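Below: one structure in structure tokens.
With one protein chain removed, the remaining protein chains of the complex are shown where they sit.
Chain naming follows the written order as A, B and C, and within any one chain the residues start at number 1.
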Amino acid sequence: MTLYILRRLAGFLVTLLIAAAVIFLLLDLLPGDPARFILGINATPESVAALRLQMGLDDPAILRFGNWLLGMFRGDFGMSQTQKLPVADLIAARMAVTLPLTLFAMVVSIVIGLPLGILAAMHRGKPLDTILMVIAQAGVAVPNFWFGMLLTLLFAVILRWLPTGGFTPWHENPIAAFRGLLLPGLALALPQAAILARVMRTALVDVSTQDFIRTARAKGMTFGQAMWRHGVRNAFLPVLTILGLQFAFLIAGTIIVENVFFLPGLGRLIATAVTERDLVLVRSATIILVLAVSATMLIVDIAYGFVDPRLRERGA
Amino acid sequence: MSLVEIENLTIRFGGRPALSGLSLAIARGERFGIVGESGSGKSLTALAITGLLPDAAEATGVIRFDGKLLPTDERAMAALRGHRIGIVFQEPMTALNPLMRVGAQIDEALDLADSSTREVAALLQEVGLDSSHAIRFPHQLSGGQRQRVMIAMALASDPDLIIADEPTSALDVITQRRVLDLIAEICDRRQMTLIFISHDMRAVAALCNRVAVLKAGELVETVPTEDVLRRPKAAYTQALVDATQMAPRANHDLSDQDLLLSVEGVTRAYSRNGLFSRRQPPLMAVNDVSFDVTRGEVLALVGPSGCGKTTLARVIAGLDSATSGTMTIDSTPYHGADLPREKRGDISLVFQDPFGSFNPRLTIGKSLAEPLRLLPKLSPLDREQRLIEAIESVGLDASMLTRYPHEFSGGQRQRLAIARALVTRPRLVVLDEPVSALDVSVRGAVLDLLARLQSQFGLTYLIISHDLDMVAAMADRVMVMEAGRIVEAGSPKTLFADPRHSLTKALMAARLPDLV
Amino acid sequence: MRTAWMRHPGLMLGLAASFAFALLGLLSLVWTPYPIGDISIARRFAVPSPDHWLGTDQLGRDMLSLIMSGTLTSFTVGATAIIIGAGIGVPLGLAAAIYGGPVEWLVLRFSDLAFAFPSIIIAILIATLMGPGAANAVIAIGIFNIPVFAQVARGGALTISTLDYVAAARLAGLSRPAIALRHLLPNIASLIIVQATIQLSVGILAEAGFSYIGLGTQPPETSLGLMLRDAQNLFLIHPWLSIAPGLAIAVIVIALNIAGDGLRDILDPRLRRQEVGRVAG
Partner (left out) sequence: MRVTKSLALASAGLLLATSLAMAQSTEIRVGAPLEPPALDPTAGAAEAIDVVVYQNVFEGLTRIDQNGAVQSGLASEWTISEDGLTYDFKLHDGVTFHDGTSFDAEDVKFTFDRILAENSVNAQKALYEAIESVTVVDPLTVEIKLSRPDGLFLFNIGRGDAVIVAPESAENNATQPIGTGPFAFVQWDRGSRVILEQYGPYWGEKPALTKATYVFISDMATMTNALLAGDVDGTYNFSAEALPVFENNPQFKVLVGTTEGETILSTNNAKEPFNKLEVRQAMAHAINRQEIIDGATYGYGVPIGSHFAPHNPYYIDLTNTYPFDLDKAKELLAQAGYPDGFSATLKLPPVNYATVSGQIIASDFAKIGIKLELINMEWAQWLEDVFANKDFDLTIISHVEPFDIGIYANPDYYFGYNNPEFQALNETLNATTDEAKRKELAQEMQTIIAKDAVNGYLFELAQTGVWNAKLDGMWQNAPVEGVVLRDVHWVE
């Protein structure tokens, strides 16, 4: 098991290092002068030059890359050029929104998706299965921003149960904070739940034809019992992969939903930083995002090892 | 009174019958065999008795267990299975839940049978396993051990009936025999009724008192075992019985033949060291093996599964490379995959599985022509000629060259695989279990074909097999392999008459008794 | 084969709807009821009528023409991204499968890397690099598709390369690339086709998302996502302008998914679905 984890960890570190290089190179190629952006249309060339100097934009690229990497090793992600705050603080503040939102959306999608998938698989070929899968098709096909708008209209504008968006910090009012995450969480979770339901159903249907299910039935279980006791756990392996990817997607890919609900999430932080050419913020936030995504994959891999005894011995 | 009565059982898939009008009665305490080739409906019969038929199957007819109709309610049927019927399936590899310790899986069966007295350890002991195996996962057990776990699970409820569906066909000879003996012993001890399903007439004969022969979904005959062997009424039964025995072929006189292949100190080691792993000794799949092959000879390599015989075959054929040692063919030394291109045509390989050996997207002609790339000097006309010659030599028609693999049966495909092996006019043909995946009735024909081709083209064979009878019939010389080493060699007659090495002895002991 | 197709009404329906939309899009190349650049403020927000079957939008453009042209853009973006993804991913996956060792390790790391960059971040970076536009949606989705196809190809190829005919081909002296082309590729083609239909629907949805936040298609070109974006402010006043493209997206995606499911059942019932590629939204 240790060996298995070590190998995964090595791959993870290599991925991160390459990612850092790719991010830095890409950002260095971006057109548009950060200093010019901050000072706008009427600034004098001298002001722009002064600001460039202040921001350290005129140092050679290698030096900046080295400084960045070294800084990160010390846990120092640099100062945001436009916001004048430590990047680490900015990201931490956004994580307080993105992480709970991601987790909430994950939980909702699991709570909805997995049981429905199991239900559909148990009724394979029957009307209930067809109905559930039609709903799942629709769930996968509706763009989530569109879905988010409809949710807002219904629950915030017409019913007024929940705010249209925005976020109250946790320390100020945890209940208000949670209420702010409900609608975006749902908008994110339902399409993912549809995917999960499909994956779960397919995996279970695959498993249901496996010999060990027949063995379990031979022991004296009904098909349902056999699937429940032996099928679900085995079917969970492909579901785990999808869960990992979904977490990765949610933690980063929520920009669109963050826009709809004007949430101060990580995705919007990066999007804004790019338009403002806050290169320090963009690259550090991006690498943290990549780190979060890769770490999730790593955890999924390790979880695989725990679920599947065959993997932890093979070590590969 | 019969324990199991089947009346006019018909099973259809999408309207097509897979089993038609089967009627059987199996008495309490009887050991009943059902024998047939693939597609005969023998496994479906077992599934029908246990109520485990796939959803797509439409069954009509009547099945009674202990005088009562099988319950239609799923829960009641499951309870019946759990309490009174034990089942052992064919594939021990996939029949156990890979994520669960085997002890827990047996324990589950005990729970379902409401049996409070028996313990997992006792059951394991009964099937000849140490109780420490309970905490293992299925993948940590060998095939034979897994099958014993299956049997332990089947015994958990102390059932009236045990159904064993091809319980040994995925196991090697020695294990196969042990498992069969175990089943026989348990049935004796517990006075259980057994339904034993197999394609192997000899296994059935060794275990059962009565046999039902099925062919293509129809019952051929039901007879006491002795009668099947002595006086098979149906021609088909006769054919099955005949297929179990092979007439030894004439040995070749090899005294004036020269050396074709020499293998010297060949070792194939697999490193088990990963990027971060502690040093582990490498796995020696083939360990310092040396032997010579004479031109025109039929040399057989036997041994239990995992002994390294297939690895050795692949090294010789040039698919894999030796870690150390050399081979020499026609005074050209090589180590495996470095076999020079111009020499590759001299050695060819026939694979075990006739279904995986042809690309389903290519015509037979294209697949057969593939090895001809090794002979670039051939004119298009010659190539055509070679193909026709090869396919006709295995008894098939040249018009079949334009067809696709799925249009052929297993036996035909194996003929085609042999044709492909011959198309370059090789001198050495390595045959890896050439008939073990085929139905018994066609094995004989394929072996006959091999013998005829050998004499016709002056071929040299290296046959890899675990089937001692086939080897005894075909080979001039036999080598016995264990754990990567050749432990004994000699002519089949002397070797089998007087085995020296313990493995050879075990192999001989595991042979099922001849039918006649 | 024919009966198999007939027995699958879902597949027929899915394929028919997908092709119908694709044709509608292609038709816009040569003909639309009105040119999509034909702006006339005077006739904006017209309700559906014989002149404008689906009405007109906020600039007085014909909605039917826009939907036709938008469908073409959405399909083109999705399809080009598949060509990029499969064009790079499949060879990578095959190389990993046939060479193993360091090559495989590299391909797997590359896959990890590509998965680790959320496609929306790639889209943002590329949009800043090259300016927003359909091209950058294509590249971002294409990059996302690469590891998806690489995994499908590698998985399929690994399964097939254990089969004896691959060993037979090696004995016949075929080089590894030749084996990949002759034996592996044709036999994983069905896997790739099925995955492609899924990725096409994912691509069309992703394009809509990118256009929605202003990174995708830019005027005067149009796409279904851009139409949604342009119309969303007007949702309470002219809901039809949002509903028409929204429905078009949903119907296309559902049609492609149904077609993909059906194709998988027919081409190879044993294929495992690769939902991996779907988590991109």
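Throughout what follows, contacts are C-beta pairs under 8 Å (C-beta built on N, C-alpha and C of every residue); 3 or more make two chains touch, one makes a residue touch a chain.
Worth saying up front: this structure is predicted, and the values here are computed from it rather than measured.
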- Write out, one label after another, the shown chains that touch the chain missing from the document. A, C
- Among C:Ala127, C:Ala140 or C:Ile252, single out the residue that touches the unshown chain. C:Ala127
- Query: Which one, A:Phe37, A:Phe65, A:Phe178 or A:Trp228, makes contact with the chain that was left out?
  - Reply: A:Phe37
- Task: Name, in rising order, the residues on subunit A that touch the hidden chain in the full complex.
- Result: 31-34, 36-44, 46-47, 50-51, 53-54, 82-85, 90, 93-94, 97, 149, 152-153, 156-158, 160, 163-167, 169, 259-265, 268-269, 272, 275-278
- Note on the structure: Omitted-chain footprint on subunit C covers residues 37-39, 41, 44, 58-59, 127-128, 131-133, 214, 218-220, 232-237, 239-240, 243
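Everything below uses one rule, namely that only the chains that are shown with their structure count from here on.
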- subunit B and subunit C, separation of their C-alpha mean positions in angstrom: 46
- How far is the middle of subunit A from the middle of subunit C, if each middle is the mean of its Cα atoms, in Å? 22
- Could you check subunit A for residues that touch two or more other chains and list them? none
- Note on the structure: Given the complex, residues on subunit C that touch subunit A span 108-109, 112-113, 115-121, 124-125, 128-129, 201, 205, 208-209, 212-213, 225, 228, 232, 235, 242, 246, 249-251, 253-254, 257-258, 272-273, 275-276, 278-281
- Could you please specify the touching residues of subunit A with respect to subunit C in the complex? 11-12, 14-15, 18-19, 22, 26-27, 29-32, 137-138, 140-146, 149, 191-192, 195, 198-199, 202, 206, 238, 241-242, 245-246, 248-249, 252-253, 255-256, 259, 267, 270-271, 274-275, 286, 289-290, 293-294, 297
- Query: Which of the residues in subunit B come into contact with subunit C in the complex?
  - Reply: 314, 317-319, 341, 344, 348-349, 351-353, 356-362, 367, 370-374, 420
